[in-house]
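Removed: one protein chain of the complex. Kept in place: all other protein chains.
This part shows subunit A:
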């Protein structure tokens, strides 16, 4: 995992709810994570739910969430939460 000289988060699992083309959204997520130098692992990827674990600087993780909230043109993100928020 890259060390960015910042306080880093523990791995965060983000859950995206909406209407997805799984391959399209997965590729979108991979690209954004790579651009932001985040560690990333895809979990569940379905038509209505995508789970992604990311790790890196807190600001970059927030940027990742914002970027993914838009999603690719063929996907619609309706809600996002981080696992800890609903435990």
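Basically, a residue touches a chain if its C-beta (ideal position, glycine included) is under 8 Å from a C-beta of that chain, and two chains touch if they have at least 3 such contacts; residues count from 1.
The working rule: contacts and distances are computed from a predicted model.
**Q** Pick from "NADH-quinone oxidoreductase subunit D", "Rieske 2Fe-2S domain-containing protein", "ATP synthase subunit E" or "Amino acid ABC transporter membrane protein 2 (PAAT family)" the UniProt protein name of the chain that isn't shown here.
**A** "Rieske 2Fe-2S domain-containing protein"
**Q** Please identify which residue in A:12, A:36 or A:52 touches the non-displayed chain.
**A** The one listed residue touching the chain not shown is A:36.
**Q** Given the full complex, what residues of subunit A touch the hidden partner chain?
**A** Spelled out for subunit A, the touching residues are 2, 4-6, 34-37, 57, 59-60, 63.
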